[in-house]
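The complex appears here minus one protein chain, its other protein chains still in place.
Letters A, B and C name the chains as they come in the text, with residue numbers starting at 1 for each one.
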Amino acid sequence: MLERKVVSPEYMFFEAPREKKYLIGNEAVAEAVKRANVDMVISYPITPQSEATHIVGDIYAQGYVKDYYRGEDEFNVMSAMAGAAMGGVRAFTATSGPGTLRAFEMFPCWAGERLPIVCAFMTRGVNSPLTIQPDNIEIGWLADTGMLIFHAEDPQDFFDMILQAYVIAEQPDVHLPVGVCADGFFVTHTREIVELTPEDEMLPPYDPSVSPVVTMDMETVPVRHMKDPFVMKSNYISYNTHASWQQEVRAAAERARKYITRYMGSPVEVVHPGAEILFMASGTAAAQARVAMERMRAEGIDIGLVKIKVIRPFPEKEITELAEVPRIIIIPEHNITGWLARDIKSRVNNNAKIYGGPRVFGGMTMPPEMLVEETKKLLLNLVTA
Amino acid sequence: MEALKVSPGFEKILPQEYQELVEDGPYGRGLAVKDLGTFKEVIEEHPLCAGCGLGLAIRLILASLPDPGNTIIVGTTGCNSIVMPQVAIHNIHALFGNQSSVASGLKRALRLRYPDKTKDVVVIAGDGGVADIGLAPTMHSWFRRENITTIMLDNEGYSNTGGQESGMTRQGVVVNMAPVGKKFPKIPLHEIAKAAGCAYVATVTPARARRLGQMAKRAILIARDIGPTYVQIFCPCSTNYKFPPSETLKRAKETEITEYMSPEAQEFIEKIEKESQSRGGKE
Amino acid sequence: MYVCRDWGGQGMVTAANLLGMAAVNDGNYSIVIPFFGAEKRLAPTESYVRISSQKVYEKGEVGYPDVIMVFHPEVITKGKCYTMPFYYGLRPNGWLIINAESPLLSEEDARSIADLNVRVLYVPASRIALDVAGTELATNMSLLGGLAGATDIVTLEGLEKAISQRFGGGKFIASATTAALDDVLKKKYAKTQELLEKNMAAIRKTCEFVKNSPSADSTPS
Partner (left out) sequence: MSTLLGFPKNGYKVVPGPETYLSPSAAAMGVVLPNEGEALIEGDIVPEEVAYEEIANRLLSARNPTLFPGPLVLWAWSEKAVAKARALLEMVGEVPGMKIIPMPDYRPKYPMINPKVEINPNHPNLTIWHNNIDVCVFVGVHCHFANLALKIIRAGTDCYTIALCGQRGHEDAMITLRDVHAEEVMDLTDTIRKVKMERLSC
């Protein structure tokens, strides 16, 4: 193990030199975990996530992570993650599709218990019929758990977002879990150039004493604390407390906006904002839309792109404002439900200009050629209508 | 005891019960069941049914903790979880059945944060939580040799949800969800525990108060250094088994008292109990 | 942008990674992505490589490749329903590089390919691998040499550096089956240096073969 030094998040994100490496997304995850100064990792195999936690296992063996084990299933891995976070350590795990669903009961609990866990979701199709292929339908479900949700476009995003996630998650006024999502295979198994911060620099350790809830160690502070539910009485007081508790979890997500702006620049990336037509997309759909946009611009079509990096808290203000200008908004997605279109439509005044699609799912690729073709068909339809 | 101190000037501002906990609580004093009645207990009162075997069992366990100032309890859904908020020790209500995995993560985290200190993590959960919905994490915590103690409060059914059959219900018993009688025998979890790697396994009842206390204490001490431990406490449920509350202890005596220690655990216990006696300890 | 699609199950995922690494060594941008079904050897599989002098954003399957490389002739002769036709999406004026001793296209396929003005190159990659490197496991290397000989997508220097990055003892993350094959390959050679040299020899030999081959620059008949 290299001797390492602690650096501030500001230095690591904005000043540290970067070295170019040719990596797959899952390797980039492990590189992020190494630099995030993670205490504990619990793993469970599922494709396409497994390689990431294999490699994290290797860095544990080298001494970069203090504890690591393979749990018995995803629900119990997420439960043990909660136990670790309640005990006051920085924890990491990852899962995919069916594993996400198997574990689902824990995600609202992480949020409700204000645990700053970071979990990577390498999204994939959900059975049945069996598929292991890319599809991000699970993000739509995760979006309502109270967790913060980021969506990576490529291995570089995946690396950066995991580090940013810990810093944002552990702010005392936020202190919420973060799901860092990336489309399986399209990011996890894609090898490309990733710019890494120095291997011998890591984030400061987690300080459980700033937690907005009691750390379960009988010390900070001692005596008599129960986590968490109000099973005592069925009466107005219990209901009111529970309702207020849920509001507070959502309030914490609101507070995250300030830190998202500080550490991620913005929850959205905008290319050609004044364009007549805008793609709005997240994850690898944004990558495909980027290519389609360039090809259409070369043909003289006035089209731009809004890449949505943060799904929760949803960038409402940004989306509402950006949606004012274009005549047409097209939302390509890698799932059949269209959760992003749903989110955007609920924040835009004129829904008539929003086209939720094309959607590609079940492992299929979204070729830029198809996006170009579909966009042109749409424009032709509008002209003839 | 280092942890439980009041900030100067606030001693008399605390409500009476906290003042008593600070002045006369069991923290750091090495007390046991025989000392009950001479100190301020970490449990005030409980909202359980009259004649509930659980209430007494929990009281005895809490009085037997080797180091209540450094103990964290992990529980799960069930009658015991409505007692736990009354306990002056950190306790976690996990989801239904995942108590052993929460405890695994917690124990490991505390070991990282306090390498020079022992923090006891004790799972206290019902029979449904341990043997049915939570069987996999319970057994995997044993397979992994986690340093935690699992205590099952066995009232032979799901009492908090209205008295349904559990895996620990006896064969032939007619209860909810077993309308024609349970069709398979009580799960022999104490036998399974030995095969699964527990260094210490005991079955007991609150009708044997001191024995229960001794077993809980041994289980927690062995779990610190040697391996996982399991104590199964038979706590009959007068509400759902429909017998008079006054008969609880009589029925509780029906169960067999057993104790198993691995050779390593045996050697360890003999050593520390001898040391304790030679110091005139309170065992 | 050059786009390649590989077929076979003969070290093809490794070849795709080497190709991408070589392109990066040459100063280009590259994205490599394998296609995965449930993993097992000799199942039909694909790997996609995109190479450009500009940053590459596009992800996923390459639907419209400029080059298709076939690592095992049975991909063509015994094609499965989900792999046929094997040249689907190939762009006009592209390349088809096939590991085979002699032509094996059906009349119908040959006609369709001719309509696309695609250049077809048969490379005895497995034979060269056996002759030069002493194992058919180096077939993938031979084919990379074929690509370098026929096109200017990568340089031999880039490939040489990639091979030493891949097998030279540094950490390379391969998925389970590929990792297991790596171990088999490493056991065949006494020293890493020998492995590197033999692989490079297979690449060079095929590169020369292709450069001297009359079909290299010819349009298909």
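Here is the rule we use: a residue touches a chain if its C-beta (ideal position, glycine included) is under 8 Å from a C-beta of that chain, and two chains touch if they have at least 3 such contacts.
These figures come from a predicted structure and were not determined experimentally.
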{"item": "Chains in view that touch the one left out, judged over the entire complex", "value": "A, B"}
{"item": "Sole contact to the chain not displayed, among A:130, A:243, A:325 or A:382", "value": "A:243"}
{"item": "Touch with the omitted chain, as defined above, among A:210, A:325 or A:380", "value": "A:210"}
{"item": "Chain not shown: contacting residue from A:58, A:105 or A:173", "value": "A:173"}
{"item": "For chain B, the residues touching the chain missing from this view", "value": "3-10, 13-16, 18, 45, 47, 85-86"}
{"item": "Touching residues on chain A - with respect to the absent chain", "value": "114, 171-173, 175, 209-214, 219-226, 230, 232-233, 237-238, 240-241, 243-248, 250-252, 254-255, 258, 316-317"}
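In the analysis below, only the chains that are shown with their structure count from here on.
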{"item": "Partner chains shared by chain A and chain C (touch criterion as defined above)", "value": "none"}
{"item": "Per Cα centroids, the chain farthest from chain B", "value": "C"}
{"item": "Chain A-chain C separation of Cα centroids, rounded to whole Å", "value": "35"}
{"item": "Between chain B and chain C, centroid-to-centroid distance (C-alpha), Å", "value": "63"}
{"item": "Centroid spacing, where centroids are CA-atom means, of chain A and chain B in whole angstrom", "value": "39"}
{"item": "Chain B - residues contacting chain A, complex", "value": "3-4, 21, 47, 69-72, 74, 77, 81-82, 84-85, 87-95, 98, 101-114, 119, 136-137, 140, 144"}
{"item": "In the complex with chain C, residue positions of chain A that touch it", "value": "22-24, 26-27, 47-48, 51, 55, 132-134, 153-154, 183, 185-187, 189-193, 284, 287-288, 290-291, 364-370"}
{"item": "In the complex, chain C residues that touch chain A", "value": "17, 20-21, 24, 29-34, 36-38, 56-61, 63-64, 173, 175"}
